[in-house]
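All protein chains of the complex are present and in place, except for one that has been dropped.
== subunit A ==
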Amino acid sequence: LLRSGFRLLRDLNTFRMPCTPKTLQMLILLLFSNTQLNLIIAMLFVTADIISTVEFNHSGELLATGDKGGRVVIFQQELESKNQPLCRGEYNVYSTFQSHEPEFDYLKSLEIEEKINKIRWLPQKNAAQFLLSTNDKTIKLWKISERDKRPEGYNLKEEDGRYRDPTTVTTLRVPVFHPMDLMVEASPRRVFANAHTYHINSISVNSDCETYLSADDLRINLWNLEITDRSFNIVDIKPANMEELTEVITAAEFHPNQCNTFVYSSSKGTIRLCDMRASALCDQHSKLFEEPEDPSNRSFFSEIISSISDVKFSHSGRYMMTRDYLTVKIWDLNMESRPVETYQVHEYLRSKLCSLYENDCIFDKFECCWNGNDSVVMTGSYNNFFRMFDRGYRQDVTLEASRESSKPRSVLKPRKVCTGGKRKKDEISVDSLDFNKKILHTAWHPQDNIIAVATTNNLYIFQDRL
């Protein structure tokens, strides 16, 4: 797999608006009010567009992205057409909508960001598509439906909707559906609010397709997709005395097949697997996955870099993958003592931990993902690099997502970071890495070798055709 190459399919930055209309309004106000804030304005143009989550739906036909401005943009894969064979697999904008707005919590005098933390698709049941999107406090269920025909020929109404004068109605006719330009509508069907005191970091739809969980720093709640005014708390790690707080929940996910099983990871590098059949409150874990610490690598940063930023079950449900700051680990659910595979993402950063702590990069939360058949895992790094690890062939590759290195249709060139003294040609030294360019969010098509990689505010889609 890794010997063949990924090619840039589409650089989707051109489809993204620079900022929401609301932000634009405020910016104009600012420009006229205070010229010293021009720097902030420039930053705002960038920040509103920062991609915060990327997710393929279950068929891979749709790709959803959420950004810091609370918007969701959905891309659709064009169907293969005999006329234009090259167009197969291209993703184009399908729908854009404002999912969350910024809110102000007057009680705490704090603002609630509209940034979309996670998007999860529901399995498709009918013609419409459903997804859950969440910011720090509120989860929303969105229905995305198509309309490609409209009825024409009403008896009582004109085409523009005005009612006809009854005296002019002389015949009886049945409205007929006529095709129209495709219109994609997104409408909020449910709003699940006021259930989280802390910031929501994960949502996960259960395999029963009726329930889902939402996790914040200290609690996990179980919802029914139909019921918005009630949720069940299934995990609560908040200590009675907040002074004793030393650990938070960082991610949670339902098992892909067993609807009673879910896992959650912590800031101390542990993963707990819970069975909802055991008790209503799953504070007691069924399994605890933790790797013993390597004493030779111990430093003041050991705990921080062991904090797990993402946990993902394999499609098979047999394994799960965790991402901490420097590594990706694959765990067999039957073995709690240590992971079965460990992959170094950017071990060369180990000697730079102090600097990375100083500039806060050490707190970056990288995500990870599996390919369709669980043979390859992928995660992001700095300098717009992302890494793939082939579990079967024991190979890994570093690729770069950037305009300069991605000529359309040409294969991505593997990159290499030079750690030693002598830098070879085409290698990049550790000190030259740009830590502002980080790839936190990646997604892999559920069947094909198509990947979506989000840099700070660009989205790249790469495809590998054998």
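Going forward, a residue touches a chain if its C-beta (ideal position, glycine included) is under 8 Å from a C-beta of that chain, and two chains touch if they have at least 3 such contacts; residues count from 1.
The rule we apply is simple: contacts and distances are computed from a predicted model.
UniProt lists the omitted chain of the complex under the protein name "Cell division cycle associated 4" (options: "MICOS complex subunit MIC13", "Cell division cycle associated 4", "DNA replication licensing factor MCM4" or "Small ribosomal subunit protein mS40").
Of the listed positions A:246, A:316 or A:395, the one in contact with the omitted chain in the full complex is A:246.
Among the residues A:307, A:327, A:442 or A:463, only A:307 touches the chain that is left out of the figure.
In the complete complex, the hidden chain is touched by one of A:299, A:342 or A:410, namely A:299.
Residues of subunit A in contact with the chain left out of this view: 26, 29-30, 40, 43-44, 47-48, 102, 104, 107-113, 136, 197-199, 217-218, 241-248, 250, 267, 299-301, 303-304, 307, 351-355, 357-361, 363, 431-432, 434-436.
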